[in-house]
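Input: one structure, supplied below.
In this view, the complex is presented without one of its protein chains, the others remaining in place.
In order of appearance the chains are A, B and C, and numbering begins at 1 in each one.
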Amino acid sequence: MRFTEQLWQEISPLYDAILQHGFVKKLTAGSLAIETFQYYIQQDALYLVDFSRALSQLAARSAQPDEMLLFCEFAQNAIRVERSLHETYFTRYNIEPQTEKMPACFAYTNYLLATTSLQSPAVGVAAVLPCFWIYREVGTYIYQRAVSENPYRDWINTYAGPDFDRVVTQMLDLTDRLAETAGPAERAGMREAVRLSSRLEWSFWNDAYTQTRWPV
Amino acid sequence: MRFTEQLWQEISPLYDAILQHGFVKKLTAGSLAIETFQYYIQQDALYLVDFSRALSQLAARSAQPDEMLLFCEFAQNAIRVERSLHETYFTRYNIEPQTEKMPACFAYTNYLLATTSLQSPAVGVAAVLPCFWIYREVGTYIYQRAVSENPYRDWINTYAGPDFDRVVTQMLDLTDRLAETAGPAERAGMREAVRLSSRLEWSFWNDAYTQTRWPV
Amino acid sequence: MRFTEQLWQEISPLYDAILQHGFVKKLTAGSLAIETFQYYIQQDALYLVDFSRALSQLAARSAQPDEMLLFCEFAQNAIRVERSLHETYFTRYNIEPQTEKMPACFAYTNYLLATTSLQSPAVGVAAVLPCFWIYREVGTYIYQRAVSENPYRDWINTYAGPDFDRVVTQMLDLTDRLAETAGPAERAGMREAVRLSSRLEWSFWNDAYTQTRWPV
Partner (left out) sequence: MRFTEQLWQEISPLYDAILQHGFVKKLTAGSLAIETFQYYIQQDALYLVDFSRALSQLAARSAQPDEMLLFCEFAQNAIRVERSLHETYFTRYNIEPQTEKMPACFAYTNYLLATTSLQSPAVGVAAVLPCFWIYREVGTYIYQRAVSENPYRDWINTYAGPDFDRVVTQMLDLTDRLAETAGPAERAGMREAVRLSSRLEWSFWNDAYTQTRWPV
């Protein structure tokens, strides 16, 4: 069994919890409250900037020039997507940019930055993997079920499309390659990183759905 | 007005929220549930290891040998305190070591690691400051009010004692010195870091009090 | 006077030493020994991979998304140039890839990696600046004087061309912007970084010219 197949088995309870979450159900049905989507997009814009930083750190630390090039491109894309959020959704839905990270976004971005700063590239790659992988799976899942008049159709199409699929396949292949040469402790660290980031994916959607703010 | 005086004004609402929190009130009254204290100590042991890492990063990045030496000592002490937790409270209260960081501990430690990895030493120093400073203030506050038969007397004495006071004074002096030579953007970053860590101090106590677990 | 104008004054003795160096003189005259050029290209290929890492670290640490995007592109370009060296010069001159960094390349790459890991982004930007700036100046200088039948014409055209000029202008503008908000200690660090990297540029050419090897 490929390492990433084993990973998927391990995070499938978290993936199921995401699919069962009200955010995803209402996004599929096209009935997600606009306030929920606004919160989500505001936090996503903040997330993507730090996600790009994490990817640049992986570019700096990767052993092979091929991997460096891949992460340079992914880091660039994260900023480009952040910009296109502003040009599309922020304008379309009249969203004010938010400057404060809410709890899930705060926890997730700091986890990615700390992990890509201090852990091995293999563990860092595992930490950024769920943001690619789960989005493709959730995007495809919603795409197949979404009502045609869905107001969030553009968002859904992005993550269910072939360009994003290609990126995810590259990430999965790289993860498998890195797992092959990793020692047992490092491989355990990779599995833990995938589990933690998958949980934080759930938290990210849950924060938007529940409009979570800092209590103090 | 000293920079740290200005900082204290800014975080005083957060400090007040901590003093008003059930955790601190019951700790003072000696009526804190043992389960709450256990959760707190388990998470504190996990916190201290990463707090030590953050301090070692400040040792590595500080400009002056004096500062490097200070942070080497603080990093060492954090590990020593983590060990003494095991030798005292874990044994006394029959606490099992916890291996999973709960939400507040997870957010706080990753924030400290990310900040000391990626931000300037001045901002990193600001990020670790509240853990010293707020503990001294809360420790002293509780010490002056605690019932004499308080089962948590040892814990209280630690943070209200002269050794810890000396450490906090060193941290405050250093923060003021670094603020003097920082540019305006860096000084703004320092203030933001103190605010974020102070909020996370509240969250850390709140998680113990509410026995917060990860929902997924 | 712009900060970068002041920088140029400070490094002009180093720039003059580069222009007077046998490597540059013979490159201009088209009489550079093929062994010298081979050594240079071998080391340059090793240099560019780590230069890309340094640029990715600046992408990760830069405050503004615009700056992050710029350094993602520069980091990508460094790897692309490294590849094109292999496709062109390595093939054309039958050069074997070298795996060991010689003294100047070793010192320079480790300096860039250490500085972009541990110093502020402004100092890191200053450290990578001379590799852009001095190459444009030397490239243009040689271009204006080079004999037309120069066997190294392609190399010269690259660094004297408009694409590279645009990149250098972006780097200089960014350096000036960062210097404006830097405190005095940070600005001194920027000047020192430009001086050290300019010296290492000289050493890099000198090592090729003298075919320097490690004595042990």
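One rule holds in what follows: a contact is a pair of C-beta atoms (placed from the backbone, for glycine too) under 8 Å apart; a residue touches a chain by one contact, two chains touch by 3 or more.
Please read these numbers as outputs of a predicted model, since none were measured by experiment.
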Problem - Residue, one of B:19, B:69, B:147 or B:188, that touches the chain absent here - result: B:69
Fill in the blank from the handout: In the whole complex, of C:31, C:64, C:91 or C:110, the residue touching the missing chain would be C:110
Completion exercise
Given A:120, A:150, A:175 or A:197, the correct residue touching the omitted chain is A:120
Exercise for the section: Would you write out the residues of chain A that touch the absent chain, in ascending order? Expected result: 60-61, 63, 118, 120, 181-186
Problem - Hidden partner interface residues of chain B, rising order - result: 49, 52-54, 56-57, 59-61, 65, 68-69, 71-73, 75-76, 79-80, 82-83
Practice task
Touching the hidden chain in the full complex, which residues of chain C are there? Just list them.
Solution key: 13-14, 17, 53, 103, 106-107, 109-111, 113-115, 117-118, 199, 202-203, 206, 214-216
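Simple rule for what comes next: only the chains that are shown with their structure count from here on.
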Exercise for the section: Per the contact rule at the top, check every chain pair and give me the one with the most C-beta pairs in contact. Expected result: A-C
Problem - Distance between the centres, which are taken as Cα means, of chain B and chain A, whole angstrom - result: 31
Handout entry: Between chain C and chain B, distance of the C-alpha-averaged centres to the nearest whole Å
Key = 44
Exercise for the section: Determine the centre-to-centre distance between chain A and chain C, using the mean Cα coordinates as centres, and give it in whole Å. Expected result: 36
Practice task
Can you tell me which residues of chain C touch two or more of the remaining chains?
Solution key: 60-61
